[in-house]
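What you see is the complex with one protein chain gone and the rest in place.
So that you can tell them apart, the chains are marked A, B and C in the order they are listed, and the count of residues begins at 1 in each.
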Amino acid sequence: MQLGLVGLGKMGGNMRDRLREAGHEVVGYDRNPALSDAENLADLVAKLAAPRAVWVMVPAGVTEATIDELAPLLSPGDLIIDGGNSRFSSDGPRAGRLSTRGIGYMDVGVSGGVWGKENGYGLMVGGSDENVARMMPVFEALKPAGEFGFVHAGPVGAGHYAKMVHNGIEYGLMHAYAEGFELLEASELVTNVPGVFRSWREGTVIRSWLLDLMDLALTDDEHLEKLKGYADDTGEGRWTVEEAIRLAVPMHVISASLFARFESRQDDSPAMKAIAALRNQFGGHAVQQAG
Amino acid sequence: MQLGLVGLGKMGGNMRDRLREAGHEVVGYDRNPALSDAENLADLVAKLAAPRAVWVMVPAGVTEATIDELAPLLSPGDLIIDGGNSRFSSDGPRAGRLSTRGIGYMDVGVSGGVWGKENGYGLMVGGSDENVARMMPVFEALKPAGEFGFVHAGPVGAGHYAKMVHNGIEYGLMHAYAEGFELLEASELVTNVPGVFRSWREGTVIRSWLLDLMDLALTDDEHLEKLKGYADDTGEGRWTVEEAIRLAVPMHVISASLFARFESRQDDSPAMKAIAALRNQFGGHAVQQAG
Amino acid sequence: MQLGLVGLGKMGGNMRDRLREAGHEVVGYDRNPALSDAENLADLVAKLAAPRAVWVMVPAGVTEATIDELAPLLSPGDLIIDGGNSRFSSDGPRAGRLSTRGIGYMDVGVSGGVWGKENGYGLMVGGSDENVARMMPVFEALKPAGEFGFVHAGPVGAGHYAKMVHNGIEYGLMHAYAEGFELLEASELVTNVPGVFRSWREGTVIRSWLLDLMDLALTDDEHLEKLKGYADDTGEGRWTVEEAIRLAVPMHVISASLFARFESRQDDSPAMKAIAALRNQFGGHAVQQAG
Partner (left out) sequence: MQLGLVGLGKMGGNMRDRLREAGHEVVGYDRNPALSDAENLADLVAKLAAPRAVWVMVPAGVTEATIDELAPLLSPGDLIIDGGNSRFSSDGPRAGRLSTRGIGYMDVGVSGGVWGKENGYGLMVGGSDENVARMMPVFEALKPAGEFGFVHAGPVGAGHYAKMVHNGIEYGLMHAYAEGFELLEASELVTNVPGVFRSWREGTVIRSWLLDLMDLALTDDEHLEKLKGYADDTGEGRWTVEEAIRLAVPMHVISASLFARFESRQDDSPAMKAIAALRNQFGGHAVQQAG
């Protein structure tokens, strides 16, 4: 089928390739003319036959503006799919606004990173049964072969919600491996830490794709000496904990993983300055002067 | 090669099968005569040609006693392999005691659970290069086919250490999925929670063997209504956090997973009784009477 | 000075008493005629001389509606003080709406609980210098004697913000004592747990008012057997962690205290059901059936 695709960066570009390999006709638009199949959004829309389906795959920060610019160019019966990392709570209002123009809306959480082009993308979809059925050929092409990698999670918003939880779990999984790595590195007994991670790839309870990647990373750099212990966070981890708070769900593990990222970006910890100050006050404990 | 195997329970019994399928001669002993190839430990030793290798695969609580009973029956040049879940700190002293009799010692952390017979067992080995080489045919038969599933992690103790960290990581991984499950169940938007987990099995960053098992569990029991939220802990999780404390390794995630298991076994929380008492004292907040 | 006071419950009623003892003229309104000095809000306003100051001291859930009803009855130059537990983020918009009518606004976080009438109330104030100066006689009467118990924390919103953080800290403090209580109760060595808490009231680093209350609670009920380990949460704890997430502040302790309250209200833990399900899948570990 024919699909408009807005945003041809690291994710969108690979998705265009995968869709075309599957025989779909993709008209892509990107601000970078070297990547783009259309001059601008209006040109993109003009190149598509109604009823149109336009997949928006841009950074979360510009999704709203992109859809606001796109919507007036579309016609009743057209459909917008947001495959970016929007907060789930923006989906319902957005769908409402578009419906006043007769435009449909779906949200798709897309996992897989740079490996998705080859392995397929995990897709978590929110929207009506009708719209899911309409886009199924595209989903079939993007998802991995076989019975997994796709879910119609619920109504509009459920796709981004499932992707948000996916990323929250990802934070926790990564931190569990990371704590294990740090302990093994500190141990006097284990002399072959990369070998331990490598061995775990088969036959163990903790085998996973993330573990495979950990093996690759340690093959490159046995003690990870080339990297700083620094990690950004991209929104979904925060939203996951916010939802846990809203819904009164205990979330010790994922929140701790999120807080560890915050800590990784601090030059010094204001909280630990307060601890040092208190210890100095009550016990005359030695403190370290800043600078 | 020939191997004595003490303990033919859920793990040992399957390992005997897998070893025999690979062409090894296994003489097994178990307290249960229906499972055993020998009448007692002395009979087991008598059935083995020196220099003997005896793999002990019994519950951690009886490992020490089993080895104490076995050692006097063996001869210099024989080798004991502990494949159970001993604390790593017992390996060094045990090896020392056995060496005074001229008996060698290795520790092997074995992962894989009830699926190991078919998939192979992940093996983490601690011991001398010489002893590892000697037992390599057995390890080859037990481990999964291919390049993974086996590591010589370091000297005596390193095998159990690596297995301990494996299980600590396992606690954290399981709890990350568990928190994600609880949040999805609480969500108003996601109407197909089992489908979400099922979809994650391919194409996502969080795909893993544990996730596959989570899919199987949810296929059986969509909301896990048949189970109580109760979990024992088998030692390795506690030891992992103890080691983190000894080595000053921050371990927020794995410790939180461990504490959650403790909580799962409490009828009521003494700590939360204290919170309730304090709130009642300062704010006249309503409290719930026990019983 | 003259003050209108809306809400004469556990907090407002005691505050009226304390203000009157200090010589202020308080006209109170409450939905309960037995407590009220005025028939309704209009009557309250009519009984006050312009420029009026009206302190709203009602549950957070009805503050917005109360102010919406009150504002049209007031005149330019009047001042509303919200002393309830509103979320700080509602203060700025509320002040903006009132300013279009020429009505001033301040927010005051009030601590002290049922003991405030006697000890004085800790006051954290947000608003303009001018409005703080105007209300200073009332603040002086409510606060404890001496140099502490009052702060002008910043502009509108800062009072509720400081109170929110106060309550977040309170969660953490209470849980630290609670964990200590649970450990002492579990210990085989310490046979006089109430005596230990009682002793800590003087001479120690951890002496505090909460500790005094813990002593009182244990004097009543040595093992807290009369209470269930159940605790509600009233908003500020959640908002504190939400702010930590927004501002990338690591908050392991206060979030853990909050999550413990969530757990205290669960009959069974969905997360731990997932752990039980996974353990059953991979290890054939015994599980407990629900019900």
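Methods note: contacts are C-beta pairs under 8 Å (C-beta built on N, C-alpha and C of every residue); 3 or more make two chains touch, one makes a residue touch a chain.
Not measured: the values here are computed from a predicted model.
> Where the complex has a chain not shown, which of C:Y29, C:W55 or C:Y177 is the residue touching it?
The one listed residue touching the chain not shown is C:Y177.
> May I ask which residue of C:A22, C:A65, C:A133 or C:V205 touches the chain that does not appear here?
Among C:A22, C:A65, C:A133 or C:V205, only C:V205 touches the chain that is not shown.
> Using the touch definition from the top, which of C:K47, C:R97, C:H166 or C:R265 touches the missing chain?
Answer from the full complex: C:H166 touches the omitted chain.
> By the contact criterion defined above, which parts of chain B meet the unshown chain? Give residue numbers in ascending order.
So the residues of chain B touching the unseen chain are 205, 238, 241-242, 245-246, 248-252, 255-256, 258-260, 262-263, 265, 269, 271, 282.
> In the full complex, which residues of chain A touch the absent chain?
Residue positions of chain A that touch the missing chain: 10, 113-115, 174-175, 177-179, 181-182, 185-186, 210, 213-214, 216-218, 221, 224-232, 252, 256, 260-261, 263-264, 268-290.
> On chain C, what residues meet the omitted chain?
88, 111-113, 116, 119-124, 126, 143-144, 146-155, 157-158, 161-162, 165-173, 175-177, 179-180, 182-184, 186-187, 189-192, 195-196, 198-211, 240, 243-244, 247-254, 256-257, 259-260
The rule is simple: only the chains that are shown with their structure count from here on.
> Graph shape for the chains shown, where an edge means the two chains touch. Line, ring, star, complete, or other?
It is complete, because no pair of chains fails to touch.
> So which chain ends up closest to the centre of the protein, judged by Cα positions averaged per chain?
That would be A.
> Which chain maximises the distance between its CA centroid and that of chain C?
Measuring from the centre of chain C, the most distant chain centre belongs to B.
> Per the centroid of Cα atoms for each chain, what is the distance between chain A and chain B, given in Å?
Whole-Å distance between the two chain centres: 33.
> Report, in whole Å, the distance between the mean C-alpha point of chain A and the mean C-alpha point of chain C.
38
> Mark out which residues of chain B touch at least two other chains, giving numbers and ranges.
Touching at least two other chains: 113, 175, 177, 179, 182, 186, 209-210, 252, 256, 260.
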